[in-house]
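Notes follow once the structure below has been shown.
For this depiction, one protein chain was excluded, whereas all remaining protein chains were kept in their positions.
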Amino acid sequence: MKKTMFIAAALVLGGIVWGVLDNVHPFGDPLKTPVDDYYIAHALKDRSSENIVTSLVFDYRGFDTIGEAAVLFTALCSVTALFRQGGRRD
Amino acid sequence: MNPLSVVVRKGCDIFAWFMVVFGANVIIHGDLTPGGGFQGGAIVATFLTFLLVAYGGNRLLSWVNERFYTSLVGFGLLLFIGLAFMGFPTSFFYNFVSVTHEAAMAGGAHGIIPPSGTIALMDIAVGIEVAGGLSLIVIYMFKGIRLYETSPVGTECGHDR
Partner (left out) sequence: MIGNAPFIVVGVLFLMGTVAILSERNLVKISIGVSVIASAINLFLVAMGYRNGGAIPIHYLAGAHAKVVLPIPQCLTLTAIVIALATTALMLALIMMLYKHYGTLDVNEIRRLRG
């Protein structure tokens, strides 16, 4: 009973995923790319950065990177707090 | 627990410092080649893992200084946010030292600061931060493995309170 329920749920989920993935644009032909074309055209000219991805990460979309560093720092604080040893009981 | 074989230990011992050099190479060429701050920092953080494999936990924990890695994390984050704030008369994250490609090609790109400006400097800052952070995670998770044996009963450890 449990196994049949599980198989039915997996089939339904697989159908949903298949239906979604079959409706994405065809591989190798993205639909709307004006922003990417702007970055490709202007990254070297304005910022003189050869690597477009790095200029995106650290210049055009720097707020993403600040959030990313915050997430990494939060994970570090959490691991440190979980494995803390000793300390004083107040 | 038996140690690993001598080939693995010697190989990790030899290649540990080379991983640091390779990671630094990836970090400081982040604006020219594939790679950047996060990837290079992750490569640098392999150093502690290699030393952990080569020498074992007791000697490694007697060597490492956690305050050093904590200060690396804080220094990297503050340098990153400070570089972001330094472009402030114009906007947050304004690239205030970069020159255009024509000026760089015309000979204005000599010096210590790379022509891409804060992109390369933020690469270095984020690389320092990620290297320290991942090293700290490795240290603390290894300490967490040994938390069972070392902590005497009744004292505070972990999330017990």
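Going in written order, the chains are labelled A and B, and every chain counts its residues from 1.
Throughout what follows, a residue touches a chain if its C-beta (ideal position, glycine included) is under 8 Å from a C-beta of that chain, and two chains touch if they have at least 3 such contacts.
As the structure is a computational prediction, the values presented were derived from the model and not from experiment.
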{"item": "Chain not shown, touching residues in chain A", "value": "6, 9-10, 13-14, 17-18, 21-22, 24-30, 33, 35-36, 39-40, 43-44, 50-53, 56-57, 61, 64-65, 67-68, 71-72, 74-75, 78-79, 82-83"}
{"item": "Residues belonging to chain B that touch the chain removed from view", "value": "32-34, 36, 38, 130, 137, 140-141, 144-145, 147-148, 158-159"}
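What we mean here is this: only the chains that are shown with their structure count from here on.
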{"item": "Chain A contact footprint on chain B (complex, rising order)", "value": "30-34, 36-38, 73, 77, 80-81, 84, 92-93, 95, 98-101, 103-104, 109, 115-119, 122-123, 126, 129-130, 133, 136-137, 140-141, 143-144, 147, 150-151, 155-159, 161"}
{"item": "Contact footprint of chain B on chain A as seen in their complex", "value": "44-51, 53-55, 57-59, 62-63, 65-66, 68-69, 72-73, 75-76, 79-87, 89"}
